[in-house]
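This is the structure I have questions about; it appears just below.
Of the protein chains in this complex, all but one are displayed in their positions.
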Amino acid sequence: MARVVVDVMLKPEILDPQGQAVQRALPRLGFSGITDVRQGKRFELEVEGPVDAAALARIREMAETFLANTVIEDFDVRVQS
Amino acid sequence: MARVVVDVMLKPEILDPQGQAVQRALPRLGFSGITDVRQGKRFELEVEGPVDAAALARIREMAETFLANTVIEDFDVRVQS
Amino acid sequence: MTARIGVVTFPGSLDDRDARRAVQLAGAEPVALWHRDKDLRQVDAVVLPGGFSYGDYLRAGAIARFSPVMETVIAGARDGLPVLGICNGFQVLCESHLLPGALTRNDHLHFVCRDQRLRIENATTAWTSSYRPDQEIVIPLKNGEGGYVADERTLDMLEAEGRVVARYLELNPNGSRRDIAGVTNEAGNVVGLMPHPEHAVESLTGPGLDGLGFFTSVLKRLVNA
Partner (left out) sequence: MTTDAGTASERVSTTIDTVKRAVDTPGLAQPWAELGLKRDEYDRIREILGRRPTGAELAMYSVMWSEHCSYKSSKVHLRQFGEKAPPSDALLVGIGENAGVVDVGQGYAVTFKVESHNHPSYVEPYQGAATGVGGIVRDILAMGARPVAVMDPLRFGAADHPDTRRVLPGVVAGVGGYGNCLGLPNIGGEVVFDPCYQGNPLVNALCVGVMRHEDIHLAKASGVGNKVILYGARTGGDGIGGVSVLASETFADPSAAGTRPAKRPAVQVGDPFQEKLLIECTLEVFREKLVVGIQDLGGAGLSCATSELASAGSGGMRVELDSVPLRDATLSPEEILMSESQERMCAVVEPDKVERFLEICEKWDVLATVIGEVTDGDRLEIHWRGEQIVDVPPRTVAHEGPVYQRPYARPVWQDALQADDPAKLSRPGTPEELREAVLSLVASPNQASKSWITSQYDRYVLGNTVLAQPEDSGMIRVDEETNLGVALATDGNGRYAKLDPYTGAQLALAEAYRNVAASGATPLAVTNCLNFGSPEDPAAMWQFAEACRGLADACLALGTPVTGGNVSFYNQTGEVAIHPTPVVGVLGVIDDVTRRTPMGFTGEGDLLFLLGD
């Protein structure tokens, strides 16, 4: 059983109200020195069988068509070591 | 400027309806071989200055008290290379 | 002199006006409290109203918990100040660790607004003494993150100590563990409730008058005190 992680983040040019809300709250909580916060999603997929090139290609397709909304989001797929 | 990533995932014993909804949808979309899906959050923090042990400790505290709700969530902090 | 009940407005609070109206209809004096003020203006009880404080962007209630007013509310609650958290207010109370557990995304992943039947399981708290034990009431419910969760040990403890204040009947609208709609702290002065009693205080605008009891309960307690 292997784990594949898919990270989905809003594209850099797209407004991220969630990340902004977190960032604005930080100074009030006494945390300084954070100049930007972006909030996205992390999916952990448990994959049956070997995670070979074919499996990764399938997961990439899944990320592209389903896990991410590529109109506004970018994604990244990687096998967790 | 360095980037620190904080991953926040629901604890394994806590029901994850979002992950389950994704998992249930996969076969319908023609994706098989995924036995479990968990969905969590990924924060990307841009940090001013060096990310030394002290800075990381501060961010870990921020994750523990704020970014994650440790009643139901685990978190992981790492510097992005 | 009637009791003064404060209603906190956080940025993004929505049902604060409704909560003040409910307080008034119950016969108490509503006092508007502002999230940036630590001063509770000598109120006798506090309502944390529903809404989307700070957009609920991180987790519902997670940012509001750190507001100045909450410092005083948390300290007061520990000293016995009656505090009612409705919906977002319940989320704030859990995030503040005044109440155990947490509220997560509804299991069906949709926002839900419906008239909800509940059973009052504990009619001895500061906010439920106007009800009969096991009384069934109908009040509106509206949330996107209303699934109550806690570990088994905590759930067992809540049950054993009678700290489940209200339970969903007929339909569990959000996947809450053990159909829990509301819980209280050990002392019974702090209550968190997912459904909205403040929307059931006038027959014209709600499903009935079943919600009024929460506000008359605290009034009774304050006047008798």
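Quick notes
Which chain is which? They are A, B and C, in the order written, and residues in each are numbered from 1.
Criterion: contacts are C-beta pairs under 8 Å (C-beta built on N, C-alpha and C of every residue); 3 or more make two chains touch, one makes a residue touch a chain.
Computed from a predicted structure; not experimentally measured.
Interchain touches from the omitted chain, evaluated on the whole complex, reach A, C.
One of C:G6, C:P82, C:P140 or C:G182 touches the chain omitted from the figure, and that residue is C:P140.
The hidden chain makes contact, of the residues C:F52, C:F90, C:W127 or C:F215, with C:F52. Where subunit A meets the omitted chain, the residues involved are 10-17, 20-21, 24, 69, 71-72. For subunit C, the list of residues touching the undisplayed chain reads 11-12, 14-15, 17-18, 21, 50-52, 54-57, 110-114, 140, 142, 144, 196, 198-199, 202, 204-206.
As a working rule, only the chains that are shown with their structure count from here on.
With centres set at the average Cα position, the gap from subunit A to subunit C is 34 Å. For subunit C, the set of residues touching two or more other chains reads 58, 66. Of all residues in subunit A, those that touch two or more other chains are 22, 25, 29, 39. The residues of subunit B lying in touch with subunit A in their complex are 1, 7-9, 19, 22, 25-26, 29, 31, 33-49, 55, 58, 62, 65-67.
If you check the complex, the residues on subunit B that touch subunit C are 10, 13-15, 17-18, 21, 66-67, 69, 71-72. For subunit A in complex with subunit C, the residues that touch the partner chain are 17-18, 21-22, 25, 28-29, 39.
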